[in-house]
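For this depiction, one protein chain was excluded, whereas all remaining protein chains were kept in their positions.
Our next item is chain A:
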Amino acid sequence: MHGTYASEQPTDFQAATAAAAAAAAAAAASASVSSMRTTAEQRDMEREQNSNDPDEWSMSECGFGDSEVQRAIRGGSAAEDITQYPIHGWVDVTDEFHDACSELLPGELAQDMLFGLFEAMSAIEIMDPKMDVGMGFDKFDLPPPSFEAAVAMGAIKLDGLEPAELIGIFDALFACLVSWLEGNSMDQVIFTCLYLHAPSQIQDKALRVFCTAVRNLIVVIKNIIILAAVNEEEDFQLYGNSALLAAEKAQPSTIAGLLKEVEDELVRKCKQLTSTENQNLMAVVHRLRFMRHLFQAIYQVELMPGADSAEEAVNEIYKNLNVASELLPLIKRTIDRGTQPVEGSEAPNPMGFSPRIHDRSQPPTFPRSIKIRERPASYQFLEEMVARFKYACKVIRYKDYYSALNFFIEYSRKSGHCILSRSVLQSLFNSSILLAHGKQSMKQFLRHSVQAFNSPPVLNPKHPVANDPKVQQHLETFFRYCINMKTFNQFIRLCGFNRARQRDKLAHLIENFDPLQVDAARLDSLMNQMANDRAMEGNESHATALKHSTHFSTWVLYNCFRAMLIYLMSGFELELYAVHEFLYIYWYPYEFLIGFLVSALTRTENILLAQEEYAEHQSRIQVNGGNSGPGGKNRKAAKPKKNKKQQRPYRQEIVYYHALLSLCGGMYKAMGALTKDGRVRLPMSKFDNEEIRYNRRFAPFVPLTSPPPVSYAEFKNIRDHMMLNSVEELYSFAAKHFDQARNVLESIQNPEQEILDLLQIARTNFVVMNVLARGHQKELKRQPEFDFSKHSYFPIIKLK
């Protein structure tokens, strides 16, 4: 190819050089980058010789023919400065260029050798308002004023602000704060407020203190978010203009006092005023007070690890949040008393804001077009955020892993969108287990959690076996391993990430469960072995305590199954699955996963029951005066005799899983029926490979030994077997499952909203399946609509 290239050169090329180039090119064709460069150089030399002005050619041509140099330039080094161009002078090629482009085919690119997907994806689209900051700049515009300039021009007042002006600025600042928490850059929202650039130069006390509070609040919020570390770039911009922040030192501990002082002064002043003026000033006071309590609440979250008791600290936080939430309705009612943003202006308030001040100092690949929230919406956000914080405070009630994890999963579902709420929860939880368990908090917490989950006797400090040094040693090793693997902490922390990122991280988490499962199983079998040893020694009570131990592996497996189920179902929430994939996604939990969960929980309940009975039996024997008969060991014999008031701590969850099982079964069979009925759009077979898709969907489960991965072939067998039934039969099977789900869900007392929603889904789908089974719309092979609006895991099937 290179040879032909050289021979096709225009004839005014010197024949000799062309031949040389051809030879060099031929050598280069099979060689590496360095020889490619030689080719390029050769080519440049040709041109150089050909050109009237060799020096000029070498400067422009060699620079760009040479891939090494190109790489250096595009890598962003200062090797070449675009601003020094043009070197030769501009030649207008507008028409020529367009004509040349029109020769390209649709989809064809003319691209530089270093142009790739990265360059394509990172390019800013000029004149797109979301990406192009430079848009709308008029070259005759003045640069946006800085603080000093604005003061010099008299554009901003530093003293003697009217209450309306203060309300306007405060409301605008809250709006900026909210916009920042929604993921915008600090510079482009909060620091558009010029007052924040130099609070100490403000003479008006209320404004100065408020601005100082905002600046300290920024620092505190940043700390909480950094420590919680559940932020992603799309949630939150950590980096802002730290130079602006650093100018005045943060002293968060003084803020509450300062705010209180100003409030008191203003309240005193109020008393001497007429009622309308008074009301305006009170609106200012309310905002200062709201700021004080919000600030205190958030600041106390940061301080919590140093508190004496978690309960007390959280009580304090809760009190502040309560006052803050009581103030919000008052503030919302007085929004219109403040100065309002000018229509069509980007500034959130007429005075004190310079919206584009940082635009041109931002890195170009930055999110650019910023819309600061409107005031009512901002207060709405704050109101909801305060409510979320209050909800997060409840986390300290959950003192074991099982209930804490449930709380986190629930919290994420409800408050997953707000980065600060998520970070506050992490922070409160970590501090509370630190305060509850001291130095080795996580290990103690996990020990406590296993005990709370299925109370293995070896973890019961009152049980004599717990003092066995050998047992202790094994336990120590296991828990240390749990801590080192971090799997359990990770699961909780992971629930703090935004919903979309959780799925990705769950995949890794599931992988990490495998070594833990192995270790837990080893621990259990060691306990059983020791039970035999102790029995040989005649130590009956130790032997019984150690025997049949499946505590630890059950605990690990249960948590692993939950992660798997959340992973699989999160795909529905994130709308990752195509309709024709629903079948195997619902099949797996139906056939395996939920069954595993139910059996893990049932086993746990049975263990708990057996232990209770054994303990009672023992005490009865002691009362009866010895006679350690075989009844003590025989659990099953003892069971029916016992009273029915036995606690079944996991009953509710088991019932819930039964409902899920029926729903998954219903969906699985419904998808089977719809597919067989020709109502599911399938991908064109040319572009499709179901096995690959199946394997990708279940890829995170492959590294696990338990449950063993299910191969595509196995799935296919099971599905083919199901598909042998007629379409009508399949529809009625599905209907039966939905009916079962309905029965189970109806049996739940005091159902939560989620249960009611699931109930509605089960009922509706039951009807739809029956209708289809009876041959409704038999000729219309349209794909039904799958409406996930009621529940993120299960759709209502709608026939159009």
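Operating definition for what follows: a residue touches a chain if its C-beta (ideal position, glycine included) is under 8 Å from a C-beta of that chain, and two chains touch if they have at least 3 such contacts; residues count from 1.
Following the convention adopted for this analysis, contacts and distances are computed from a predicted model.
Asker: Just go with whichever of "YALI0C19217p", "Sm domain-containing protein", "LisH/CRA/RING-U-box domains-containing protein" or "Adenylyltransferase and sulfurtransferase MOCS3" UniProt uses as the name of the absent chain.
Answerer: "Sm domain-containing protein"
Asker: Among A:89, A:344 or A:538, which one is in touch with the chain left out?
Answerer: Answer from the full complex: A:89 touches the omitted chain.
Asker: Which one touches the absent chain: A:99, A:265 or A:752?
Answerer: A:99
Asker: Footprint of the hidden chain on chain A, which residues?
Answerer: Spelled out for chain A, the touching residues are 1-2, 4-5, 7-8, 10, 12, 25, 28-29, 36, 39-40, 43, 47, 50-53, 56, 60, 64-65, 67, 70, 73-74, 80, 82-83, 85-115, 119-120, 122-127, 134-137, 139, 360, 364-365.
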